[in-house]
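Here the complex is missing a single protein chain, while all its other protein chains stay put.
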Amino acid sequence: MSAAPVTMLESEIRWTPSARGRLGMYCLIAAEAAIFTIFVVAYLFYVGKSLSGPRPQEVLHVPIFFTICLLSSSATIHFAVRSLRNGKAGAFTRWWFLTLALGAAFLLGTALEWRHLIYDEGLTIQTNLFGTTYYSLVGLHAFHVVMGLLALSTVLSLALLGKVKREHTERLDTLALYWHFVDTVWVVVFLVVYVIGR
Amino acid sequence: MSTEVIAWPRTEESSRPLVDRLHAWVTTVDHKRLGLMYILYALVFLVIGGIEATIMRIQLSAAHKAFVSPQVFNRMFTMHGTTMIFFVVMPLVFGLANYLVPLMIGARDMAFPRLNAFSFWLTAFGGILLYFSFIGANGLYGAGNAPDVGWFAYAPLTSSTFSPGHSTDFWTLGLLVSGFGSIGTAINIIVTILCMRCPGMKLGKMPLLVWLNLVMGGLVILAVSPLSAAQIMLLIDRYLGGHFFDTQAGGSAVIWMHFFWIFGHPEVYVLVIPAFAAASEIIPVFSRKAIFGYPVMVAATVCIGFIGMSVWAHHMFTVGMSSNANTFFVLTTMAIAVPTGIKIFNWLATMWGGKIEFKSPMLFCTGFLFQFLVAGLTGIMLGAAPFDWQLGNSYFVVAHFHYVIVGGIMFCLFGAFYYWFPKMSGRMYNEALGRLHFWLFLIGFHLTFDFMHIPGMLGMPRRIYTYEPGRGWDTWNLIVTIGVFFQGLGILVFAVNLLLSSVRGKIAGNDPWDAWTLEWATSSPPPAYNFAVIPSVKSRRPLWDLKHPEDPDWEYE
Partner (left out) sequence: MVSTLEVFCFQIFQMGILMQSTLNNPAKRPLLKVLPILFCLAPDCFAEAGVFSSPTNIFAPASTPANSIFGLSLFVLAITATIFMIVVSLLTYAAVKFRKRTDDDGREPAQVYGSNQVEIAWTVIPVLIVVVLFMATARVIASVQRTVPANALQVVVVGHQFWWEYRYPGLKVVTANELHVPVGSPTALKLLSADTDHSFWVPRLAGKTDLIPNLTNGTWIDPQETGLYLGQCAQYCGTQHAKMLLRVYVQSPNDFERWIQEQSQPAHLSAAVSEGRRIFEATACMNCHTVAGTPADGRFGPDLTHLMSRDTIGAGVATNNHENLRLWIQDPSAFKPGALMPAMGLNDRELNAVTAYLETLR
């Protein structure tokens, strides 16, 4: 069944896929930001309200080094995308790999911190309100880092197979947006947990 | 093995094997098919939710009646509320948006068709998961069954102490999953509207339905996420020993309420704004006039979206917040009445001076106008906090929100069904049956929900499986129950009409209503690609311009 066209004049289709992808990513980031906001609000609400158990001041050590790792990975991913935009696939792969490594280092730092807290300080998610809110918030962020690393690894595998080309730049830029979001969330979590909450 | 050339005959759509046709539907990414699936899914759950309501109303038709046990009743009101909101009205709203938005903006599909399909199936799965609880929730104590914690699942009733077994988990997980589906659809709607409009369709030239669905999409993203966060916290409490809502460990029951209602209030705007959208398309066409005050209608809706995010604690006036907090939420709640009232006046002004034809879509939208007015006014009563200290958590509130959701939203959506049924199916529905549906449902709606205000004012709280004689509630409850049967009859007539008309209705043609937006410019039903050539528009009513070249809209906009 054909349609009776209603046109006043024929025109080109103007929308470009990358605009859609970026806007979609912004919307996803907005939704995720709303989820994180609720966890941050819960954390701040419960500061000082634990009835027992270790307090933040007693057990938390500020993870400066691993924070620097994560925040630098935002810079490296930016350089990676810039390299790809300039057609330098090799540089892209190296910067991308560095991003992955820095993100993995951050996760390692979180794991070490948690091991210390659980085994040495006896703080678990069940211990008290601080434990619950701390592991939930930091854990939610770590979960998003893991998701990001999975995406980054997929791209790295494709890059190593030589399948990533300059025309993919916009899509990878959109993925980089997600990674920048994850880093921004860490800045907020860091301030709330290690600065304000202590 | 013959050496003859075998020519495969061209198979017509209807003679393809059933399996192939079903497979095409299940794997579709076409926004129109997904829209129809959302709508059909919602209609099935409408009937199920209606049965749950009927069971409750029979139980409450007399004091101390023993039609069902308290445990069953408590499951009924929980499942009825959860079903109607998440698996009836939300899918209806998403289905309509899915079907209409690309057509109305002159696009071929949504921005992310595969995400669209994925979101639908997530929502569908969430509903099935929730209903699986009836048979699958028996936990360690044999205490499981369908959830019975109320659709807003207040803590600490939902903790593993007070809700052993898995019933609450089915509520949590079913909604968490469908919540992610909702967010996916919202992202799709927003990106489609902002990126895929046809040439000439600037933001100020979009049909109102498209604008309103854009606002709805934004609200879903900002509102459903807090619910998902709260549900994750509840799961951490129930399974990992967390203390988010554990009052014995110093946790707060009130913070669940805050998180829930930060979702819950914008949620009702998510439900009602698309209903407004349908009314904003139907009322002009059947009054034969352009919508009155398009820019203000857009601005008012955006205002409603923003203010709607700031009123949530009017659901918590009795919880013991400070008088300053109560006063603040009274202010924002009353403030939102202003843009809402403006919209009613604009619809009224659209009808004013028109040539109104009361076909079924317009009958339902006119009913909506009267009923939404009443619903808004009872909302103002509830927004006056001290008045809410009496009326809150009583049957007055139940009457108020059913007035909004049934009298307002469902009436609009029925109107939308009748209006767009010809476009979706290619056939006209039966007008006499449509009117019968309207009158039966109108009578039933008013019998039930008008009189439901009275027991609330006489002190009857909600969520009680029975009540004491001698409180003066008996007669009113009986009348309320009687209305249910009229509504049921109305729905039956509606279903019959849809079924009969989709096989035997008169062929509708492209534009049976002489309407003005782009969906009427293509065939009924539209082809998979929507438009042979992407249209280009100059005004808000492109078909009006074509039909009235001597007096086009773009000279006045």
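Think of it as A and B in the order they're written, each chain with its own count starting at 1.
In this section, a residue touches a chain if its C-beta (ideal position, glycine included) is under 8 Å from a C-beta of that chain, and two chains touch if they have at least 3 such contacts.
Keep in mind the model is a prediction, meaning the values are calculated, not measured.
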Neighbouring displayed chains - absent chain, whole complex: B
Contact residue for the chain not shown (choose from B:V29, B:I48, B:L235 or B:I356): B:I356
Contact partner of the left-out chain, one of B:I51, B:I128, B:L348 or B:I507: B:L348
Residue in contact with the excluded chain [from B:G200, B:G293 or B:P525]: B:G293
Residue touching the undisplayed chain, where the options are B:L173, B:M309, B:L373 or B:L433: B:L373
Selected from B:F387, B:F401 or B:F485 as touching the chain missing from the view: B:F387
Hidden partner chain, residues of chain B it touches: 69-71, 74, 148-150, 154, 156-157, 162, 247-248, 250-254, 287-290, 292-296, 318-320, 322-323, 326-327, 330-331, 334-335, 337-338, 341-342, 344-346, 348-349, 351-358, 363, 366-367, 369-370, 373-374, 377-378, 380-381, 384-394, 435, 439, 442-443, 446, 450-451, 453-454, 457-468, 470-473, 548, 551, 553, 556-557
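The working rule: only the chains that are shown with their structure count from here on.
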Interfacial residue positions of chain B with respect to chain A in the complex: 111-112, 183, 186-188, 190-191, 194-196, 198-200, 221-226, 228-230, 232-233, 236-237, 240-244, 249-252, 255, 259, 262, 510, 518, 521-523, 526-527, 530-538, 542-543, 546
Chain B contact footprint on chain A (complex, rising order): 1-15, 19-20, 23-24, 27-28, 30-32, 34-39, 42, 45-46, 49-51, 124-126, 128-129, 132-133, 136, 140
